[in-house]
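All protein chains but one are shown in place.
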Amino acid sequence: MRKTLLAAGAALLLAAGPAAAQQKTIKIGFISTFSGPVAVIGNDMRNSFELALDHLGRKMGGIPVEVIYEDDGFKPEVGKQKTDKLIESDKVDFITGYIWSNVLLASLKSAVDSKTFLITANAGPSQLAGELCSPYVFSSSWNNDQTPQSVGLYMNQKGVKSVFLIGPNYAAGKDMLAGVASTFKGKVVGQELTKWPDQLDFSAELAKAKDANPDAVFVFYPGRAGVQFLTQYAQAGLKGKIPLYTAFTIDELSLPLQKDLALGVPGAQQWVNDLPNDANKKFVADYRKKYNSRPSFYGAQSYDAAMLINSAVVATKGNLSDKNAVRRALEKADFKSVRGNFKFGPNHVPIQNFYLQDVVKDGNEFVLKTTATIVKDFQDVHHAKCKMPAN
Amino acid sequence: MTLFIEQCLNGLQFGLLLFMLAAGLTLVFGIMDLVNLAHGSLYMIGAYFAATFTAWTGSFLLGVAIALGGTLLVGMAVEVIVMRRLYGRDHLDHVLATFGLILFFDESVRLIWGPAGLSLPLPSWLNAPVQILPGIYYSAYKLSIIIVSLAVAAGLYFLVMRTRIGMLIRAGASNREMVGALGVNIKLLYTLVFGLGAALAGLAGLMQAPILTVQIGMGEIIIILAFVITVIGGIGSIRGAFVAAIFVGLIDTLGRSYFTDLIRLAFSKETAATAAPALSSMLIYLLMAVVLVVRPEGLFSAGQK
Partner (left out) sequence: MKGWLNARNVFIAIVLVALTLLPVYAGITGDRFVVTLFTRIIILAIAATSLNLILGYGGMMSFGHAAYLGIGGYAVGIFAHEGIYSGFIQWPVALIMSALFALVIGALSLRTRGVYFIMITLAFAQMAYYVVAGLARYGGDDGLTIYKRSDFAGLVNLSNKTFFYYFCLIVLYACIYIVWRLVNSRFGLVIQGVRSNETRMRAIGFPTYRYRLVCFVIAGTMCGLAGALVANHTDFVSPAMMYWTRSGDLIVMVVLGGMGSLFGPLFGAVALLVLEEVLSGVTEYWQIILGPLLLLVVLFARGGIDGLLGKVRHA
């Protein structure tokens, strides 16, 4: 009897042996938009991710890394299809990227059902911080509300009494406008949601804003639409007449096109390129050297995502089959983020500072400068709705 | 009131843009009996050429002029290489073949210019508001779109109604066999007509480029509207295309803003924002369906078949 047990035990050990072994490669899937006018965002994210891998020597925990980039074409159904392909066909260990909240929401079920770890490097729909939170989903960016909420707080600080809100009609747009309204103490005199992404002509909405005569206008238009909006804001004669407050509309990518239209237009962000920590200084300097342009917050978040994944691989010594261990390692977030201190809330959304960014002219260039900290250690408001399942 | 006038102008501008796209389509359809789904690709090529040549030459006007010429040449080349083999065939064949052309053009553009799309910045003299009525400002560029489109429409009218070529075009639209039988060089006529249509499509594409977009697939989005206008106006009729296009442009623009307000009276802002553009688009298709059921030849048919 004992001999049999011993033999059985030995056999079990032998069987368990290979299972605890390391992977041959770490496969990471990256979903972003590489076509159309917003491709500039996808490229920035890819560049930053690649830079992070360079800094890591293209290895995580000594294991070579392979990244597969897929284009969601700015469409939820395509993003979902590509997510499915990455999970089922390429069998990736981690999946990251995701610029758009609607693409992320469409792809979420596939990742969660297959227990594939998903780190969103931009999209932050509120459902993700709340009822749809999952042990397999993490964010290296923020929750959609947090940034506009900071803008709302800033507008209070500036004594703004009434605001007109304009944004695109999709998951993130709605979150943004709701975010401002939730912290802003004054009156919201009007709100317009435009068709996204087709509608690039905002003359109707601007006319309505002019009619309402608010103290300020708040706008959220990522990518090329941000350029169009500022152009049309000036063309409608509003620039200089009604102050504009923004979130995600002016960044290092759109600024070269917006130029002096963006002067004097403040925005909020959790990362600005002049944050004074070592990791950030290295990131920005090397990015400028390699790509001859400035990284945006999209890139900073992608860089952090790579470092976050790396920290988990190192902590679990490359044994990714133990999902609980990987999760715990991710939750620890034991890496040097380019935004300084980085910690997760219980819903896997970061608790972080938000800074005020202003546009200034530096010689011939237009750059973003951090002018103040609006709020410290800001946590999203949805975490109470998150009932994190065990697995 | 200001808002209404501005919206009317926007609707007019959009309608005129659509007219230029639809004019080429209806001519080709009416005269050569050719269903060309790839007409939207010429629209896209016009925009891409304009963005590229403006960047090369540094001058907006020069870039636009070269782009127009380029699109004309591409159009004529397509006619000679592909379209000639499709004349006389079933409409299904046209649809399939030109669908294949769309795929080819989209991918070629992607190959040559990359997937990211281009931008066409406005020269500063066009990038300012103009006071058209006391207190009412309108974008100088959009105003110029309206003026140029009206000039082109007038030019087309003159061409079709008062010149010999125009007479041949009208004759071909009414009875193409007869025109051929009368000894007119039909092949050349067809190539010229197709080229003209291509140039008009390219013009529409490059005019909207600075304010809207230069990206792959931009043709597919708008070509359906152009077909709808062609059908409502009457196949082969430029006058019909003009009236129908203005109509559609106004419905789309005014519909979007006023439907939003209407729906908001009873429903949430979000519901209104999602439903309104859908509703105004639906209205356009409903209009076409009604026209097809009541008067299938369209409002101003050219008389063919």
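Letters A and B mark the chains as written, and numbering starts fresh at 1 in each.
Keep in mind that, in the parts below, a contact is a pair of C-beta atoms (placed from the backbone, for glycine too) under 8 Å apart; a residue touches a chain by one contact, two chains touch by 3 or more.
Not measured: the values here are computed from a predicted model.
Q: Where does the absent chain touch, in terms of which shown chains it meets?
A: Per the touch rule above, the missing chain touches A, B.
Q: Would you mind spotting which of A:46, A:80 or A:210 touches the chain that isn't drawn?
A: A:80
Q: For the chain that's not shown, point to the residue among A:32, A:48 or A:102 touching it.
A: A:102
Q: Tell me, which residues in chain A touch the chain that this view leaves out?
A: Here the touching residues of chain A are 75-77, 80-81, 84-85, 88-89, 102, 105-106, 108-110, 169-171, 196.
Q: For chain B, which residues touch the unseen chain?
A: For chain B, the residues touching the absent chain are 29, 35, 82, 85, 91-93, 95-97, 99-108, 110-111, 220, 224, 227-228, 231, 235, 268, 270-271, 273-279, 281-282, 285-286, 288-289, 292-293, 296.
Going forward, only the chains that are shown with their structure count from here on.
Q: Which of the residues in chain A come into contact with chain B in the complex?
A: 34-37, 39-40, 43, 71, 169, 174, 191-195, 198-201, 203-204, 207-208, 211, 224, 227-228, 231-232, 235-237, 257
Q: What part of chain B is in contact with chain A in the complex they form?
A: 2-3, 6-7, 10, 110, 115-117, 119, 121-122, 127-129, 137, 139, 211-213, 215-216, 221, 253, 256-257, 269-270, 273-274, 277
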